[in-house]
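Of the protein chains in this complex, one is absent; all others appear in place.
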Amino acid sequence: MNWVWFHRFGSPPYFYRFAGRWAPWFLGIAVALLLVGLYGGLAVAPVDYYQSDAFRIIYVHVPAAYLSLMTYTWMAIAAAVGLIWRIKIAHAVAAACAPAGASFTAVSLATGMIWGMPTWGTWWAWDPRLISQLFVLFFFLGYIALRGAIEDRDRADRASAVLAIVGVINVPIVHYSVEWWNSLHQAPTLLRSDGPTMPMSMAWPLLVMIGAYTFYFLAIMLMRARAEVVRRERGGAWLREILAAPEASP
Amino acid sequence: MNAARATALQAAVAVFRRDLLLAFRRPGEWLQALAFFVLVTVLFPLALEPEPSVLRLVAPAALWVTLLLASLLALDFLFREDARDGTLEQFVLSGQPFTALLLAKVATHWLITGLPVVLVGPLAAMSLGAPSASTPGLMLALLLGSVSLSLIGSIGAGLTLGVRRGGALLSLLVLPLVMPVLVFGARASAQAMAGEEATGALYLLAAMGVLALTLAPLAAAAAVRISME
Partner (left out) sequence: MRECGFDSRRPHHAGTPVGHRVLKVGNLHLWRGDRHLLRGVAFSLEAGQALQLLWPNGTGKTSLLRCLAGFLHAEEGEVRWRGVRLTSDRDVFHQDLAYLGHETALKGDLTAMENLQYACALRMRHPPAQLQAALAATGLDRLDPQQPVRSFSAGQQRRLALARLSLWGAKLWLLDEPASNLDGAGLQVLQQMLRAHLEGGGAALLATHQAIGLEGADSRLWRDAREAA
């Protein structure tokens, strides 16, 4: 396998240019997909038999839940890369994932609560999936808090990386919690071994929305990581050159 | 020099014995943790109605929440002194497996903070209305749970070394990791108090303990090494 691309990303100038070039595109794609998905979900998709229009919150809730787990996994992988191979950029990427991940988790919990009211009759239930999703939020917050509490930047990077890796155990727990325990929350309908149980007319806006959220996350993550790189490399000659040059490159 | 090289086990035992000796010379810290446990258990009947049926319902939860809080309090001093005076550094440089030495420290720490709670816990439960027949089940659950708490907590203790006022942060980091222990510990205790078979929950507690024993020392060792940079 060609590892050249891997090491290339570890170089701050390359990452800076890469992030600067692609983030606006990702954001644009995200907005486009969002519009299509929202239109599909809110206007086009047929009304649900049991829940009528209340189910449409699925188009905001489910992508947020998926993204919260995906962001955490991404953060843990970046943290592991930074820890094992000592690539500083990886730590910047992990740090960039945390606020976005916390927001997605919060949105997922909040929209879940809003959805729970008409369907279950309650805002909250002490249910395995909800609780484990709450823990994911705690882990994100703990990661951010630990980073902020340690003054030495390299130590902060590495300590929070250990925390991120330790917390990865939560991700499969959240996903499988509805299968392992009797949960109030419904079983997975999309990511299943025998294919989705939802009819395609309802499912396609969901997939589009998941795509929208993913591209949004990538855009945000690249932008934040880029800012972090600038902060860390502010003394670097390459940065001064880029900023001094006229608007030739982003 | 007629000196033989110490094996890893001998070194770990030396750390264990030294920590025990230090704990006996300076009992303040771990006695505080025990006193905290007893005091907080007393708070529950004061805050609720001293109605026996109510207390009996609450007893398992009260016991385990208090154990958790006392553990968090005690975790504060697990590594603190040794980090401050350079002992942990010498552990790393001793040429012995660092994980083994840390495990010895966690073992002594459990012995002075977890074990007293295991012994006193059933008494506290009985004061909340638990039948005396539940004592063996309770002690077993507390034993398994407290071991997991010490092990998992050592990760948080390692991560927050050197952080000023790291106590609150320690709680934030450790609590999500130990929730399963709380859930199943309380369930096992409730079943024991009701006279039912608690084997399912106890097995799960034991499984969590084994998982903690295998993985937690590695994470804690990594965390402590990072704090020495």
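Note that the chains are named A and B in the order they appear, and that numbering of residues resets to 1 at the start of each chain.
The working rule: a contact is a pair of C-beta atoms (placed from the backbone, for glycine too) under 8 Å apart; a residue touches a chain by one contact, two chains touch by 3 or more.
Just so it is clear, the model here is predicted, and its values are computed rather than measured.
Contact between chain B and the unshown chain involves residues 1-6, 10-11, 14-15, 17-18, 21-22, 25-26, 84-87, 89-96, 101, 228-229. The missing chain lies against chain A, touching residues 86, 152-154, 232, 235.
Methods note: only the chains that are shown with their structure count from here on.
Separating the CA-averaged centres of chain A and chain B is a span of 34 Å.
Only residues 155, 159-160, 162-164, 166, 169, 172-173, 175-177, 179, 219, 222-223, 226-227, 229 of chain B touch chain A when the two sit together in their complex.
Chain A meets chain B in the complex at residues 131, 135, 138-139, 141-142, 145-146, 149-150, 152, 154-155, 158-159, 162-163, 165-167, 170.
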